[in-house]
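Removed from the display is one protein chain of the complex; every other protein chain stays in position.
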Amino acid sequence: MIVVMRAGCSQDEIHGVVKRIEELGLKGHISQGIEHTVIGVLGQPLPELRDRLELLPGVEEVFAVSKPYKLASREFHPLNTVVTVNDLAIGGDEVVIMAGPCAVESEEQLLTTAHAVKAAGANILRGGAFKPSTSPYHFRGLGEEGLRLLAKAREETAMPVITEVMTPTDVELVASYADILQIGARNMQNFTLLDEVGKTKKPVMLKRGLSSTIQEWLLAAEYILAQGNEQVILCERGIRTFETYTRNTMDISAIPIIKKLSHLPIIADPSHATGKWYLVSPLALAALAAGADGLMIEVHPNPDLALKDGAQSLTFDNFQRLTSQLTLLVEATGRRLAVSGAKVRA
Amino acid sequence: MIVVMRAGCSQDEIHGVVKRIEELGLKGHISQGIEHTVIGVLGQPLPELRDRLELLPGVEEVFAVSKPYKLASREFHPLNTVVTVNDLAIGGDEVVIMAGPCAVESEEQLLTTAHAVKAAGANILRGGAFKPSTSPYHFRGLGEEGLRLLAKAREETAMPVITEVMTPTDVELVASYADILQIGARNMQNFTLLDEVGKTKKPVMLKRGLSSTIQEWLLAAEYILAQGNEQVILCERGIRTFETYTRNTMDISAIPIIKKLSHLPIIADPSHATGKWYLVSPLALAALAAGADGLMIEVHPNPDLALKDGAQSLTFDNFQRLTSQLTLLVEATGRRLAVSGAKVRA
Amino acid sequence: MIVVMRAGCSQDEIHGVVKRIEELGLKGHISQGIEHTVIGVLGQPLPELRDRLELLPGVEEVFAVSKPYKLASREFHPLNTVVTVNDLAIGGDEVVIMAGPCAVESEEQLLTTAHAVKAAGANILRGGAFKPSTSPYHFRGLGEEGLRLLAKAREETAMPVITEVMTPTDVELVASYADILQIGARNMQNFTLLDEVGKTKKPVMLKRGLSSTIQEWLLAAEYILAQGNEQVILCERGIRTFETYTRNTMDISAIPIIKKLSHLPIIADPSHATGKWYLVSPLALAALAAGADGLMIEVHPNPDLALKDGAQSLTFDNFQRLTSQLTLLVEATGRRLAVSGAKVRA
Partner (left out) sequence: MIVVMRAGCSQDEIHGVVKRIEELGLKGHISQGIEHTVIGVLGQPLPELRDRLELLPGVEEVFAVSKPYKLASREFHPLNTVVTVNDLAIGGDEVVIMAGPCAVESEEQLLTTAHAVKAAGANILRGGAFKPSTSPYHFRGLGEEGLRLLAKAREETAMPVITEVMTPTDVELVASYADILQIGARNMQNFTLLDEVGKTKKPVMLKRGLSSTIQEWLLAAEYILAQGNEQVILCERGIRTFETYTRNTMDISAIPIIKKLSHLPIIADPSHATGKWYLVSPLALAALAAGADGLMIEVHPNPDLALKDGAQSLTFDNFQRLTSQLTLLVEATGRRLAVSGAKVRA
């Protein structure tokens, strides 16, 4: 912490701040500038230290120097974390593709889609059994029946399965079916839920909150890591801005920023970020060009009949076209798409 | 719903849309404009109807005409809802003041504050026992011990108590102590939690999410109302914008907007909205001038020693000064401050 | 400036930074923390210093300590600036009301409105002769003819006139008619225009840009002040956020913040901030409760026939009702409304 004193503050005020710093078991170090006196705080930073110092007489502003997250920081963990799911490695040299319907609607819808996305090159099957919905009157998912269908699709296609868990008491149930637990954007700061998934041994994909800063997002990951679960994957899915043409604004710069600040893998979800199917492919390509470790893409056999988020879902044909483009682009950047799990197993 | 067709779309496309509308059990009504054909959809709107129609060939855009919330809407419930807590009426002619520390820290801290805010005119005691915290390493509240202290403070001061519940499994516990359940901004779209508090008989104060639109906020209220709990109070506490001088930007216009769109009472929380104690009083006055039904204010005996949010807490003196100003302002607008519960009881 | 070095940076990197600081004629002062070394920069801050230091090897972050605006800052100018226009004082104990149509449309429209707003208590007449318009196909104002009508209305009502100037070459012309020059939100960073109005002797009202921070706004004021024109009035008129119910989001907290950081008067414009006439009165009351020095309100004889911004204009009746409410509220806060110029003169 660095305490900047007000221009023209008194010696008593300066000493008052130093005294408080020392009472808290820390050390204060005074630098006299031309306009402002600055006091550096040495020692382990305490929670709420900033607020406590900012209120003292004569203080103008307090800056935090250390990053508030430790386990998520590349500073203390320089090498990339690679999360493994069966034979897939997320965060290594290969790019993974998660694809599937927004919501699991029926056995037929899920299985057809699972086979189609696998054939097109997807590695992991996505599908929501518990769905957050802005309105209480809309479809909220099939619940455990949806989980059973996901397990069936996994059996048929040998693709691991990722699905959302929305509330702490469902963690055990969802973890008993899923290969990767997904925390949705609206739950990024559902701290009890973060604690709970942190206690499992399952990989967790943590979506960025709609109005979450990069730092808050890494602190949310820190909650999971602090519980002993090191298998955390981040997912950029758009932030809320003034622009209304898209559902959200995809913050592509978050990808290289996360790569710089953290060792955790990062996935991009252009379906939720844009809300419009015809923007999914260009943004998917952009995310990989910017260095994302993978993609999550919504695919539906009949988007215009989907029970959830049809407008942002690709048809099978469009998804196939996208994976062809991705292959070329990823190779041009010196990486390659992961080979679909099943092929390896077969 | 209104479907706007693309300029120059074909007759087949127009008929395709009408056919789909009819397949869904609704009726389509064509108007031919100069540039665009427009199709009105008649009948009960279905979930995801917008997405489903927007994807049909020839469609340019789809507008929703009806409001998606019903129980929260003034359209179907013209008279103000008044939530009663003991002898206090929230949403009527009187203005209520909720005050107390951000977090319950100790018996002494809570009781001193409770007596002080009551003496200054507060009607309801606030204090967090379960605290959301951006970092896993910061103070997260005293838990049930905090609830017990709140109950003790209520006994001593006869003020009803409002406190936050953060997760569905805590609802029963918190409801057994609290007079009003608070849903925090980060949990505004924690739908399982909304369902759960909707099943209690306790009044619920629902804070607006950091990046929540007015419509999403009313839909979150709709979740609670749809479970049969009609005692919902809304609370504006600032939204996230590009401005960083304040913790959030208080959206004062939300107050008259809610009054127009909904029958539910609305409270303002200038402490969280601004994050700076010296902005709390001007914003508290502004919120009441704009028509808020009450205020929630953080007060602490020693803000510079607070375990949580000291920078935005008022001292006892500052809170006393604020309630004096409030009294004059509220009277000038033809209302009056509620008389503190205890005085009535005595 | 304070330079925070990366954890684990080398001694060479630290000395490199100090050396560069000294080459620039400044002094560097090293503090060794537990995780980070911090270097304070002493001496007059140079433009772009932050960028220049941030790029040196081993540097993590650079914080600015001094405020970048000087003439606009209360730090160096503790007493309130009071701008006088004829017998009106803006920024003193009295609250001023500027009112009139968005755009000057015709002699009849302007004169009727001028008389009506004066009768209701307005002190200054507003009206646009040069109008910014998002679309090139919409009404862009009557130009000099509009200025002549404003002069005529001033003659008839003895109210001073405020009107917008949009481009540097119009400054002389507009200044020859207007009593206060208005810089619109879109031109807040039209630096050539700021220079130009800074060279006149006329008071200037500077609206906050749609996405301007408080600091950028004060720096824009600094442009005008730096040219020798000390008669600057600020005007909060809403910022752009994700909320679309209102045209903009009025940042009421800007009012007490400006009062704290600067000595310049601040006016609130709830008409542009909300874009909806029924929100103008509650927000006008809120702005005064928060300490604004005055209001700017759009009034039109027939809002539903207005050539510009009818949706946010008050009718004469609604404006009259508002000024009655304002009088009571302002008195409750220990101030009073300015008496209309004409009455004083008579």
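Going in written order, the chains are labelled A, B and C, and every chain counts its residues from 1.
In the analysis below, contacts are C-beta pairs under 8 Å (C-beta built on N, C-alpha and C of every residue); 3 or more make two chains touch, one makes a residue touch a chain.
The structure displayed is predicted, hence computed values, not measured ones.
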Practice item. Touching the absent chain in the whole complex: find that residue among C:I30, C:L56 or C:L111. Key: C:L56
Review point. Which residue from C:L206, C:L219, C:I252 or C:A287 sits in contact with the chain not drawn here?
Key: C:L219
Exercise for review: Against the chain that's been left off, what residues of chain C make contact? List them.
Suggested key: 20, 47-48, 50-56, 68-69, 132-140, 166-169, 186-187, 189-193, 210-211, 216, 219, 222-223, 226, 240, 277, 303-311
Point to revise | chain B residues touching the omitted chain (full complex) | key: 2, 4, 6-8, 29, 31-36, 38, 40-44, 61, 63, 65-66, 75, 240-242, 244
Practice item. Write the list of chain A residues that the hidden chain touches. Key: 211, 213-215, 239, 241-246, 249-253, 255-257, 260, 273-274, 278-279, 282-283, 285-291, 325, 328-329, 331-333
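Heads up, the rule we're going with is that only the chains that are shown with their structure count from here on.
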Point to revise | Centroid spacing, where centroids are CA-atom means, of chain A and chain C in whole angstrom | key: 39
**Study point:** Where chain B touches two or more other chains at once, by residue number
**Key:** 211
